[in-house]
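Here the complex is missing a single protein chain, while all its other protein chains stay put.
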Amino acid sequence: MENKNIYTDLALEERERFKKNVEIEGVKIDKKYDKNLKMTTTVVDIINKNGEKAMGKPMGSYITMETRQLKNAQEESRRNIAEKLMSHLLEITKNKKKNKILIVGLGNSQATPDALGPRTIDNIQISDEIYCISPGVLAQTGMETYSVIKGIVNEINPDLIIAIDSLAARNVRRITTTIQLTDTGITPGSGIGNHRKGLNKETLGKDVIAIGVPMVVSGATIVNDTMENLLHILATVKKENDISNILGNYTEQEKYQLFEELLSEETEQMYVTPKDIDEIVENLSKTISHGLNLFCSNVSAKLI
Amino acid sequence: MENKNIYTDLALEERERFKKNVEIEGVKIDKKYDKNLKMTTTVVDIINKNGEKAMGKPMGSYITMETRQLKNAQEESRRNIAEKLMSHLLEITKNKKKNKILIVGLGNSQATPDALGPRTIDNIQISDEIYCISPGVLAQTGMETYSVIKGIVNEINPDLIIAIDSLAARNVRRITTTIQLTDTGITPGSGIGNHRKGLNKETLGKDVIAIGVPMVVSGATIVNDTMENLLHILATVKKENDISNILGNYTEQEKYQLFEELLSEETEQMYVTPKDIDEIVENLSKTISHGLNLFCSNVSAKLI
Amino acid sequence: MENKNIYTDLALEERERFKKNVEIEGVKIDKKYDKNLKMTTTVVDIINKNGEKAMGKPMGSYITMETRQLKNAQEESRRNIAEKLMSHLLEITKNKKKNKILIVGLGNSQATPDALGPRTIDNIQISDEIYCISPGVLAQTGMETYSVIKGIVNEINPDLIIAIDSLAARNVRRITTTIQLTDTGITPGSGIGNHRKGLNKETLGKDVIAIGVPMVVSGATIVNDTMENLLHILATVKKENDISNILGNYTEQEKYQLFEELLSEETEQMYVTPKDIDEIVENLSKTISHGLNLFCSNVSAKLI
Partner (left out) sequence: MENKNIYTDLALEERERFKKNVEIEGVKIDKKYDKNLKMTTTVVDIINKNGEKAMGKPMGSYITMETRQLKNAQEESRRNIAEKLMSHLLEITKNKKKNKILIVGLGNSQATPDALGPRTIDNIQISDEIYCISPGVLAQTGMETYSVIKGIVNEINPDLIIAIDSLAARNVRRITTTIQLTDTGITPGSGIGNHRKGLNKETLGKDVIAIGVPMVVSGATIVNDTMENLLHILATVKKENDISNILGNYTEQEKYQLFEELLSEETEQMYVTPKDIDEIVENLSKTISHGLNLFCSNVSAKLI
């Protein structure tokens, strides 16, 4: 759920490392703004090995819905976002078999910012050929999430797996305001840097759609952001003799890593999360489960 | 978690259908009372096919610990019961392989009297070769508990499975005052009369120990008990012309079934449970998890 | 929250003790059925001392909304019921001052069927001059609910108090399918027979509206209902020599009390509640809080 180095779970943020108008071979990007919903939707497609390498993410489609409405409890905006989520789910699974769907709520129900997956599962409407499970995390069960899901997939044999998880972002503004959808699957706890086994077509033999929302940033992000603000101000005030000389020949990533290393041991054991995270998780889980329920009943209706 | 007909999950209560001093071929019974703990421990052994048939339960050992202390929160009595539970677990698994143990919390975490299993799992100390999972119930996941557990067992390959579940009893006094331990496994939701697939050596290929506590009785039990009290009084007051004439030629079971059928449809959708069930489930889950943690660390210590 | 004797919190059920077409002096009754909502609305008005005595309830208006939709989670029917609730609240407070409103969630948040009040409070939207509190119960706080509320009322000085509570009913069919609104206030835990101090205009010096939903029946109700079914059948089969002779000269109330006395001590410590009570409480609390939020914003809008 967190980031080591300058890690982010969002393809969108990986793309932002590069200049806006620079074309990256193998990466396509498309951005739209919906005035009514006040929502920016960005589709990043990684279409070849070069794109994979440049972005550090597997080939596939990454859809990002960004809106500050996401945090809120207003029923109407929740419904609108849920409908958007449904249509993106229909789009991203257009050519995939989806008679039997297994929905997986990743994360730890006992740790609020990591509880998005399990809470979403609590609101899924079970029906014929719609299954769901919250497998818990390694620290709770002693088992890799991959092993639990692999076992269940073998018994149930679903066509499609949809996994919901809390993500890590690099940019504080993205926390709890962004949903990412991808057809590339997910590696539970990937942000933590443990090289766990991913949930994807290769490992499970089934299509895996992942839905994620960034819930935390690391302490290093805050230091980094603050320092950037400091340097920005210093740059305008002083011309010489300043901190930018000292850190000036560091790349973005090197600076971030420096701050990471400078974090005290205690701080590493902490995360940075919104003050009203309990309420936000409840609202988000309702919006996402609503979108999933719409998607499942839409899919079921077409089967009949 | 409930009873249809005159169903009970407790072997002890099955035995009580027969007269105390009548010997049932194939069934051995041994009862002890511990003054300090104010605990009655009964071991019912079903040793052959005849015993199975008489008791309506599979061959194996059924250990019942009965004490009113079980409901309470007192740390000391909780510790004593946990230690007893550990020693019964050691005894019942004496000749079984137990290097890798999977602990399964059966039941619905969202329905208090059915939440004993999941709550117990919340307090299990994970360690090397100790795994645990709360698989949810069919109504939550759309999957048979058997399928979820079978899948996980195939991936993890434990030597021993320990399943914790809420049970149904026939006698109101046993509710939340009794722990049953058995080496015969368990059928999740067996009381409900759905013929679900059991968790046992035959179906999972692994030894399965079940730990259960009766949490509910059906409305019919209450009617039955009350009617017995009524008949008892009537028998002493009136000699003729009474209700016992009417119901007199019904067997125990027939009377119970009669009351079952007379329950209104709405009443059938209800259960009878202690008023302070939330607190009791919390206390019980702590006692049982404590006993399991002691058992697991005892087993691990011997492996080293 | 429960009933001793043949107690019910519902004025509607008190009225049902009398024959339908018998007029009770001092009690007016008006019943309507809404086809779309499948909802029966009954207004019982107790208008004088004779009515009070006949009904065993204080003078005032009792509005009952009955519909099986209440249990369900469907957003649309929840919204419809919430709007009805708002309009009944507006009606019943028509001539009352309501600039400052204190909403009180009575009951024990740790005991599911008694948690309706506190859960409703969790979803109330606080705004200027709208206050709310869940005071807990005597067993949690050591204080009478009356004392806690009286103290707060003295500090905050609201114009109007609205109290939400779990009720006891006599008829199993009413459990979780009925909302009662009254302008007569409420006595917390009144069903339990403890003579606690009520929350009403007399004790608090402020208008008190009570909103309640029956959540439990006592074991005696189930025995009583079952026996009635039994007698009904016996009456059609046998002509003489039957149980109805034995209990035939008991009044309804005497029979109920007989069954109460015949309940075992353990059964008295239990309640009868729907199997899916956790989910029902969640749905009900959302519907009621939605109705209250609509009422409060309607009232606030008029103030501007």
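Here the chain labels run A, B and C in written order, and each chain numbers its own residues starting at 1.
Here is the rule we use: a contact is a pair of C-beta atoms (placed from the backbone, for glycine too) under 8 Å apart; a residue touches a chain by one contact, two chains touch by 3 or more.
These numbers were taken from a predicted model, which means no experiment stands behind them.
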In the full complex, displayed partners of the excluded chain: A, C
Candidate in contact with the missing chain, chosen from A:Glu16, A:Asp34, A:Glu202 or A:Asp278: A:Asp278
Selected residue (touches chain absent from view) among A:Lys38, A:Lys96 or A:Arg173: A:Arg173
Subunit A residues that touch the omitted chain in the full complex: 110-112, 172-173, 175, 217, 219-220, 222-223, 225-227, 229-230, 233-234, 238, 241-243, 245-246, 258-259, 262-264, 266-267, 269-279
Missing-partner contacts on subunit C, residue numbers: 110, 121-122, 126-127, 130-136, 139-143, 147-148, 150-156
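Throughout what follows, only the chains that are shown with their structure count from here on.
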Identity of the chain that, by mean CA position, is farthest from subunit B: A
Intercentroid distance (Cα basis), subunit B paired with subunit A, Å: 43
Averaged-CA centre spacing for the pair subunit C and subunit B, given as whole angstrom: 36
Residue list for subunit C, restricted to those that touch at least two other chains: none
